[in-house]
Every structure is written in C-alpha cells, then in structure tokens.
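One chain of protein is taken out of this complex; the other chains stay put.
After this line comes chain A, so read on.
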Amino acid sequence: MAPPRAVTATKPKKKADGKTQALKVAKAVKSGSIKRKSKKIRTSVTFHRPKTLKKAREPKYPRVSAPGRNKLDQYQILKYPLTTESAMKKIEDNNTLVFIVDLKADKKMIKAAVKKMYEIQAKKVNTLIRPDGKKKAYVKLTPDYDALDVANKIGII
C-alpha cells in the first residue's frame, strides 16, 4: 500500500510524463546524440593521487596584528671596534677594521651594517667566533677608503 501523499493530483501527471520522457530518450539514442561515457584505460599498475585545485590563503584576520620590528639593525650588529695591538696592526698594514659583532650576524649583514654606519665600502669580511663566545669580524676596506682615517673618525686611535 502506497503511503498517503499530500498531493495526489500529480500521480496521473507523472505517468504521462514518464511515457513522453521514454519516447524522447529513444529518439535521442536512435539519432546518436547521446555519447556513452568511455571507461578510462589505465596504462600503469600504480595509482597516483590526481591533482586537485589548490587555493591560495585568504585569511579573514591576520594572526599577528603587526609584524615585529627588526631587532638586528646596524646598531645591534656592530657592537664595538677592537683596539688591541694586533687590531691596530691590521688597520695600518692591511687596511682592515676589526669589530666585535653580534653572534647572529652573518658576513652579508656585517658588510651592509658597516656601509650604513660609517659610509665605507667593505671589500671582504672574515669572521670568527672567539673562545669567549663573541664574534669577531675583520672588515677589509676597498682601496679607495683608508682604514686609518676611518679609525680616527670613529674614535679608535
């Protein structure tokens, strides 16, 4: 027994609809307008994950309200110049300045910091870590800058 339906008027309409639909499909098959979905041939034994859509992020709110300030700026990188006898020798003979720098600074950062602080161009930077844990940087200047003049300007004589 069919369950009671709210609208029974559609029942006879459905029967007629089905007939017309069947006729329509038969016509389409005869004309050849329906394409049969071909089964995909697999040429490999392994199944690889199909590539799907990857959407870029569009956050509704930033997780951090403002990006933090750069804590390793040029003032933090170059701590102080060395004034030992061997450092003085380097200034006179090899046109280099010797600095104690921050441990987290690399040669590129040191080069940029020296340029910013003292308006000089470094040819190359050699670094080492001292036994007491501090980083020492030998900054060789280009020939058009004189290390002695720069040292006088900085205050180390």
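Basically, a contact is a pair of C-beta atoms (placed from the backbone, for glycine too) under 8 Å apart; a residue touches a chain by one contact, two chains touch by 3 or more; residues count from 1.
The rule is short, and it goes like this: contacts and distances are computed from a predicted model.
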From "Proteasome subunit beta", "N-alpha-acetyltransferase MAK3", "Pyrroline-5-carboxylate reductase" or "60S ribosomal protein L35", the hidden chain's UniProt protein name: "60S ribosomal protein L35"
When the complex is taken as a whole, what residues of chain A touch the one chain not shown? 60-66, 73, 75, 78-83, 117, 154-157
